[in-house]
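With one protein chain removed, the remaining protein chains of the complex are shown where they sit.
Note that the chains are named A and B in the order they appear, and that numbering of residues resets to 1 at the start of each chain.
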Amino acid sequence: MTSSRKSTLLHFGVLALLVVLFFVLPPYHAGNLSRIMVLAIYAMGYNLLFGYTGLLSLGHAMFFAAGMYGFGLTLNLGGWPVPLAFVAGVICAGALALVIGLLALRTAGVAFMIVTLMFAQTGYLVVLYFGTYTRGDEGFVIQQAQRMLGGIDLTSETGRYVTALILFAICFLGLARLVQTPFGRTLVAIRENEERTRMLGYDAGSHKLRALILSGAVSGVAGAAYALLFGYVGATFATVQYSIFPLLWVLLGGAGTTIGPLIGVFFMFYLIDTSSTYTNAYMLIAGVVLVLLTVFAPQGLAGELRKRVFKWLP
Amino acid sequence: MSDGNFKSSKLSRRSTLLGLGASAGALATAGALPGTLGFAQAQSSAPIKIGFQKHATGIGAAYGRWYGATTDAAVKRINDNGGINGRPVEIVVEDDGTDPKRGAEVLEKFATQHECDIAFGTLFSHVVIGSAPRAGELKLPYFVVSEGHHVASGMLNRYTLQPGITDVKSQVQSMAPFVAGNLGKKVTMIFPDFAFGHDHRDFFSAAIEAQGGEVVAKIAIPPTETSFTRYFPSIPRETEVIYHVMVGPAVLTFVKELGEFFGPSRPEIFGFIDSLEAVNINSPGLEFLEGTYFWEGMPRHAQADQTSHDKAYRAAVGVDDRGASLSDGKDVSTFAHMFGCWETLNIIKAGMEASDYQGPADRAKLIEAVEAMTDMPESDDHPQGPKQFNGKTHQVFGQQYISKVTDGKLVRAHTASIEDGMYEDEVDYTAQSF
Partner (left out) sequence: MEFGPHLMLASLEGAVIAAILSLTAMGLSIVFGVMRVVNVAHGEFFMLGAVLAWYVTSALGGHPALGFVAALLIVPVLVAAIAATADRLILKRIDYDADRTIVGTIGILYIIQQTTLMTFGPDARPVEAPFNTRLSLPWFEFGENGFAMFWPWGLSTTSYKLFVIAAAVVILLGLWMVITRTKIGLVMRATQQDSEMAQAFGVPVGTVYSLVFGLGAGLAALGAVLVVPIQQAHYLMGHDPLLLSFIVVIIGGLGSLPGTIVAAILIGMSDGIISVFFSPTIAKIIATLLVAMVLVFRPQGLLGKTAP
């Protein structure tokens, strides 16, 4: 069987598994999985830029927060209906990514890292500055009554899981398809050797910008989804920590793979969750695991799988 | 980093599915972790499980530690006296990392995995606000000990209550008469530039103006600031009183630098003890605090007219007459806030007994029983002072204390009455459905 057949099967298999799990898992884990899927969307957005295009950003929290606030503010203050507010959130994030990209993509490597970090910090401070509307770090609540779509309560277990799954599936399949297209392959080429890609006639700058916009928009989808499904919008999500999380998730799961982000989020979530049952020092365990992983399994979980076993893994 | 190698391998579909199946199996096993299948509701000897959302790590960790100590002491007392409805109380602790995302996750864990009856114990506002929606959706009674005005503001839901500690609006409002009458009418406010600080700014400005005073300057300090001297030049010369309420690890620096800035000629200074929670008032550099005033939720140093309730409370929690740990006199507690845990747990007990709470099916009855509470006299259950609970806004009102630093000791100079801190209702949660 060809690797693209296997790849298709893998992707649909993962989705089928997620559907099955909803019926099989106890409510606690099903709830966790909804959260994991939303955060995996964020990780996938980050993966597009970092894993495939090779650009390490330390500022993605601003895109996540843009989606979150774009949705939350239009819904709460503007009274927009849910679907429209959601789209508003995604557009906010994408637009922000365009502006940031035009500036930040003039740099590369470590400078790019710092520039994105600085812009994200600015974003956080701006959210705090407009505290009258954003309620700053305390944040605000999106009431349960508002989080309905066509009569379906999105806050019920089923509503939440299904919504998260649908959004995840769209991004998952969409991105998986994208990286197979010429556009996607060009991104990988840019990652591997930008100079050579340029010399071959490709417009690296335009590719990188488009990747950033898409990456930001997908992160915005995650932010808006988080606000929609969990009812809270706050400046905490714009802090540096929330820019480091997707990097961790992607590196753990396997950068440049399609299932890596999901695996990374899942792994980190349960690592923290299970170790916190035994000790307060769960971040210590997380730290040790990170060190061990980077020493012994640097490609991340899916990446190592791809290197050693499933060479066709997309 | 990756080699993007697309060579097809000889692996078949079967091994892929096997791989997927193995992971599914692992997940299913993970589902059989600790969370029990639920006690039969009628078992009366099964413990009442209270989920304690504790700030064990993160920026709130200093408070979390003392909240934990007070909670343990309160639960021990309750269990020593027969528990609730004859059942022992069990505290299930989860660390929320003082993070709203983790806070919500932890509430889910309480409700669905640990199968707790209620959740309790959160201090930091952003964690409360981040978690409350989940509490509402999960129909989990959520008793917060937060001081935030968010409960009474109507932002949250019928499942979130704050019956054990007063809120910042009430505290600030009740300070204005004393400040205007005794310290001065021209006030410069110094506060952190986020929601908590803004609440102080807004509520106090309104309250002092009602007393005929005015706020001559509002100095907002960015959240993670570590050096403060450069903000002080903005203090206008005609300031009569400085009102400060800084929080966070850098507060000691703030207070020291305030003293260094003014030197020997300072205006009156009124601060919230939040600046010095868990800090020894006799620390080097704090000498200039002599003669300044503090709001105290509960007077840290035992006063001349100490009640038997205050004495018993201190002994139970393990702090001495200066509010420091009995085992280490330098380990100062977060005395002005932690009483909230003690009193909240006693209210939970009273509510469960009034509603004859048997299990999660009675959660709504429990909330209604607490909503029906009104007067809470000073007692061993309520050592901070008498209280009045507003069932409609889910917020309790109580006395506030102002202390003056005299010879290195915090001596109570004024007690603001319960009425001083009252304000118009902003919400009626009892009109909302469960």
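Methods note: contacts are C-beta pairs under 8 Å (C-beta built on N, C-alpha and C of every residue); 3 or more make two chains touch, one makes a residue touch a chain.
In this text the structure is predicted, and so the values were computed from the model without any measurement.
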item	value
Among A:115, A:142 or A:165, residue touching the chain not depicted	A:115
Sole contact to the chain not displayed, among B:283, B:303, B:415 or B:430	B:283
Candidate in contact with the missing chain, chosen from A:17, A:87, A:148 or A:240	A:240
From B:153, B:253 or B:430, residue that would touch the chain that is not displayed	B:253
Where the missing chain touches chain A, by residue	56, 103-104, 106-111, 113-115, 117-119, 121-122, 125-126, 128-129, 240, 244, 247-248, 251, 255, 280-281, 283-284, 286-291, 293-295, 298
On chain B, residues whose C-beta touches the chain left out of the figure	1, 57-59, 61-62, 64-65, 193, 220-222, 224-227, 229-235, 237, 249-253, 260-263, 265, 278-279, 283-285
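To be clear about the criterion, only the chains that are shown with their structure count from here on.
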item	value
Mean-CA-position distance for chain B and chain A (Å)	33
Complex interface listing, chain A residues touching chain B	1-3, 6, 9-10, 13-14, 17, 20-21, 24-29, 31-32, 35, 51, 54, 125, 128, 131, 135-144, 155-156, 188, 191-192, 230-232, 234-237, 254-257, 270, 273-274, 276-277, 280, 282-283, 299, 303, 306-307, 309-312
Partner chain A, residues of chain B touching it in the complex	1-9, 11-13, 16-17, 20, 23-24, 27-28, 30-31, 33-35, 56-57, 94-95, 99-101, 104-105, 108-109, 112-113, 125-126, 129-130, 132-134, 136-137, 148, 150, 155-157, 193-196, 198, 222-223
